[in-house]
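Below you'll find the structure I mean.
Here the complex is missing a single protein chain, while all its other protein chains stay put.
Entry: chain A
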């Protein structure tokens, strides 16, 4: 048998039909659904008299447009459009008989945090969701990617997707990370190097010692942003850490099924002489704590650098960089550590897990946020929130002056009332710094949870290595 990559293996195990031109029907093992990209798909099913083919493989949770403030079990405490979307998901879940975690359920949270937490996401699976950050689930050695609403409808109706195979891109992070450097710094550094379109047409496999050393949480952070590099998916080969994380989860297999599953999962790695269409290698020791300065996730620099000038770039990027600098209100040559911020957002499917909250709380222990700073922590799920409360992290955040919110996407995309006002500048642990992403005219700097926590205290972008 010819050598295969991990992606090749999972792909081959899911082809339900292949046409002569290579167009395949890829079988979908898990379909995750949320309130913003699904109403039109369910409506489409109703209009054509179709049903959900595999409701037992379909899991729904409201997250994008829910308030993260207390009292949200009562729709009266939601904005009108939130209430409409959440009510639509409630009734669609009931009508079509799919698994559902309503806002009142402690297991509710960001769909990409809930899937792994509940054991829906397992190695070797195909996982899709009408959300681009579905790539997160690749951390388990699952082939996971975002789809549009028409494709959501297609998966609901047929449990398959029409797909052509992508190319294989290997991103290897060799050696060990230096102190203060996190999974977020890895993933941002990769995008800084390859660009936001660098991964277009590829599925990325992240590998190398620094990736192996990451916890499952860290691996999810890395895969989460594969889409920001343009890739269809990011994936990491499963290992003992992965199995350990999955074991005992509510929907993970048990008994003989578990043993059979693990036996198969252990075959899921790229063969030594597998073919790669592109390879990117980065030494872990060259990765510094980074922040973004512009309005594209590729606008990444080490925190020790200065704000760049448009002239530092080439081609279409010159104009784009100038536009970014204007939008961000930054002057070339300013040290990044002199940039003052007024808002801090810790949360999102990139960095809203327990380990992220621990890292931020570690920085904040016994400290207070700067006067006038607006800072919030939005845990990724109700269970993360409960665990953080049990570990005493919530108290650290609250004593430092952070708001302690309920789970949801919140200020990551600012559909709910958690938004930046024009000109406000935010240190965010989320994944997109686009113009207006966190509110019209709002300015976003992406970074790790520890860096965001440090910035909350100093009021400026801060090198976490210098922070004490």
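The criterion applied here is as follows: a residue touches a chain if its C-beta (ideal position, glycine included) is under 8 Å from a C-beta of that chain, and two chains touch if they have at least 3 such contacts; residues count from 1.
Rule of thumb we're sticking to: contacts and distances are computed from a predicted model.
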Which of "Fe-S cluster assembly protein SufB", "L-aspartate oxidase", "3-isopropylmalate dehydratase small subunit" or "Xanthine dehydrogenase family protein molybdopterin-binding subunit" matches, in UniProt, the chain that is not displayed: "3-isopropylmalate dehydratase small subunit"
Contact residue for the chain not shown (choose from A:12, A:105, A:257 or A:466): A:257
Residue among A:17, A:176, A:247 or A:266 touching the omitted chain: A:17
Residue of A:212, A:241 or A:317 in touch with the missing chain, whole complex considered: A:317
Where the missing chain touches chain A, by residue: 16-17, 19, 21, 23, 25, 27, 29, 36-37, 39-40, 43, 48, 50, 53, 57, 64-65, 81-82, 84-85, 88, 122, 124-125, 130-132, 145-151, 153-154, 157-160, 162, 164, 196-197, 200-201, 230, 232, 252-253, 257-258, 260-261, 264, 296, 316-317, 319-320, 323, 413-415, 422, 432, 434-437, 440
